[in-house]
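Encoded as structure tokens, here's the structure I'll be asking about.
For this view, one protein chain was removed and the others were kept in their places.
For chain A:
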Amino acid sequence: MAITITIPTALRQYAGNNATVALEADTVGALLHGLIEQYPTLGKHIFDSGKLRSFVNVYVGDEDIRYLQGEATPLKDGETVSIIPAIAGGR
């Protein structure tokens, strides 16, 4: 099942400068682990000792996985998963 992951500007440098990456996975957790297997330096920016970092939000479609089933959220073919980290710039 091909899932599209959108990579935010701040993290693209750790994901081969890609804006999107397509991977196959059944759950959000499997998808993210597949992603960092492919791009290991991305790992520390998304996970901290195995847990999703609290300033990195993950959405399936337009819904936050915190209000779905977290990393166990099942994925359907063709869905888009977005990684949205906190950014603070304003100047």
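By our rule, contacts are C-beta pairs under 8 Å (C-beta built on N, C-alpha and C of every residue); 3 or more make two chains touch, one makes a residue touch a chain; residues count from 1.
Criterion: contacts and distances are computed from a predicted model.
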Between "Molybdopterin-synthase adenylyltransferase MoeB", "Ferrous iron transport protein A", "RNA polymerase sigma-70 factor (ECF subfamily)" or "Sugar ABC transporter permease", which matches the UniProt record of the unshown chain?
"Molybdopterin-synthase adenylyltransferase MoeB"
Chain A residues touching the chain left out here are 8-10, 13-14, 19, 41, 45, 53-55, 57, 59, 62-64, 67, 82, 84-91
